[in-house]
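The next block holds one structure in the form of structure tokens; read it before the comments.
All protein chains but one are shown at their positions in the complex.
Should a chain be cited, it is by its letter among A and B, assigned in written order, with residues numbered from 1 in that chain.
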Amino acid sequence: MGMRVQPAVIGCTIRPVIAARDRSLEEMIYDTAQLALADAGITIEDVDGIVVAANDQFDGRSISVMMASGPVGGVDRDIMSTPSASEHAFILGALRVATGQFRTQLVVSWSPTETSSMAEAQRLGTDPYFHRGLPLDELSAHALQASAVERAEPRARAAAEAVAEKNRAHGRAAWPNPPVQTQPGPLRWPIMPTMTTAPVTGSVAMVLAAPDFIAERGLRDVAWLQGMGWATEPSFLGDRDLTSAPALAAAARQAYATAGITDPASAFDLAEVTDATPYAELLAYEALSLCPRVDWQAQATDGSLARGGRLPVNLSGGVLTWNPVFCTGLIRVAEVANQIRGRAGAHQLPNVRRGLAHAGSGFAMQYQAAMVLGREARA
Amino acid sequence: MELLERQEVWNITYHHALGETASWFYTRIRDEAAIYGRRCSKTGRVLVPPRSFSDETLLPTTDWVKVGPGGRIEAFTMVYEKFNNLPDPPYAFGYVLLDGADTALGGYFKGIDLTDPQAAAAKLKIGTRVVATFAPERKGEMLDFWFELAAYNCVHEVAEG
Partner (left out) sequence: MSGDRVGIIGIGQSEFCSRRDDASYPELVREGVVRAMQDANLDFDAIEAVVYSLSPDAMIGIGNAERLGVDAVGGRNKPFLRINNGGATGISAVAAAYYHVASGMFDVVLTAGADKIGECGDSQTILNKIWDPSYERPLPLGTINMLAMSAVRYMQRYGMTEEDMARVTVKNRRHASLNPKAHLRRIVSIEDVLASRLISWPIKLMDCCPQSSGGAAMVLASEKFIRGNHLDAVWITGVGHSAETYWMGDRMGNNPTAEHADAYALGRSFEKSYRMAGVTDPARQVHVAELYAPFSNTEFHSIDAARLVSRPGESVARLRDGEFDIGGKIPVNPSGGTLCTNAIAVTAMARVAEVALQVWGRAGEHQVEGARLGIASGNGGDHQIFGTMVIEA
């Protein structure tokens, strides 16, 4: 079913790495919100509602929206919080605009690295009934999925290495100044240190608006939301088919149906996929119908999915390049929006008419979402 | 039916960046035994504790303004119940509008007999004058200071007989 009112992205700021420690978390959030408003060319008075997303355990605050509400302009304003995933803030914001009751929404997410152990904080996400005793953090869950995928598809390892190499090369080109300097992730067999990077502090914000607001303000550089779908896998890893991504397939079906996409492999000028690991990226290719698994190795190595190929994936360099853990999903949406708006800087692809954003998060990509964005309101 | 239980404890350490504004505020407490607020550029209101921007105007704050040490009680309570990881009761704390500030700052009230709640509430009533009092050795944190009733109040009571 379609949206009553079609939202578009009118402003974005992506802050994939914030190394300085001279701003408190709240000040960092303030800076991010201000940048997004400036990029949209609006003031806070133009904002009808706000949705934020952050993880209480990463933040060290029991209710992350509380102290963050001031910095994002929440005083005397309608503000809600979706701590399940950064991309969920975008989804709720888009739904609110779609009702016709809100002309604009500011969406903000952040991911600090102030906890002594991200892995420890993540482990608290396991249930105390059965799984808490296991060393199960997000990377471990990804590793379990990766090993399942390798067993099901013997060429997956070679394809994963090629995907990582692609994203690394994209990352070098995307962020030349200053060049990317991150730490490799740990070894969690079969995930190699070269396949992930250590968490960094980051933040992202976007402004959504309804068509009448856009027309009224004469805004030109906007990215229209042509379709959106999201879904979740079940709770326990053991209940899931870890060799595929059924929730993402469901989400993609919903997004493609609304956007009128019948041949996904050829419908987009580019895609941004949440590569929590290269294996997650491969599974996303399949679930999004961009590249079936029989072609993973071939297309990962022959340049089809790299810059210059038929469907460049992760020109931003992906999560492998910058890993602000909680924000990585929403950043993919922002990257695609920026590509359509011509604001992607060093990694801009010329003439992007339509792009696909994939956002995934949680243990082995439990939450999945797909957004189709385009320069035109209709395909 | 045998029902089992499992104990879990959350224990995570954080290192929170305070930022320049809060950091400077604490260095003044530590080195000068003084409390400062920041002025909102649009309204001129002096915000205490200080922040680098006002959440009402979303504009950066400008200059530092020394406030107190005198002030008036804006809100208080006395706690008589023990909660895990919080101090042993009884204790009194609340918010004080320091002289020169437009917003109130939180802190403990010390030196008041809390055995009779009604009497203590009368002593701490809104509007009571207090003084920010500093520890002789300070680390640069909120617990370096607290509030005590100003001598003025005691004199006033004596005069009333």
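Here, contacts are C-beta pairs under 8 Å (C-beta built on N, C-alpha and C of every residue); 3 or more make two chains touch, one makes a residue touch a chain.
Owing to the predicted nature of the structure, the values given are computational and were not obtained by experimental measurement.
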item: Visible chains in contact with the missing one; value: A, B
item: Chain not shown: contacting residue from B:A34, B:V79 or B:I112; value: B:V79
item: Residue of B:Y36, B:F53 or B:F93 touching the missing chain in the full complex; value: B:F93
item: Hidden partner interface residues of subunit A, rising order; value: 1-4, 24, 26, 49, 55-57, 60-67, 69-70, 74-85, 88, 91-92, 94-96, 98-101, 121-129, 229-236, 239, 246-247, 250-251, 254, 362-363, 366-367
item: On subunit B, residues whose C-beta touches the chain left out of the figure; value: 3, 5, 8, 10, 14, 16, 18-19, 22, 45, 47-49, 55-56, 74-81, 83-87, 91, 93-95, 97, 101-108, 117, 120-121, 125-126, 141-143
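Keep in mind that, in the parts below, only the chains that are shown with their structure count from here on.
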item: Whole-Å gap between the CA centroids of subunit A and subunit B; value: 41
item: Complex contacts: residues of subunit B adjacent to subunit A; value: 6, 8, 10, 12-22, 51-53, 55-56, 58
item: Contact set on subunit A toward subunit B in their complex; value: 21-27, 30, 34, 44, 57, 60, 69-71, 73-76, 114-117, 120-121, 124, 128-129, 132
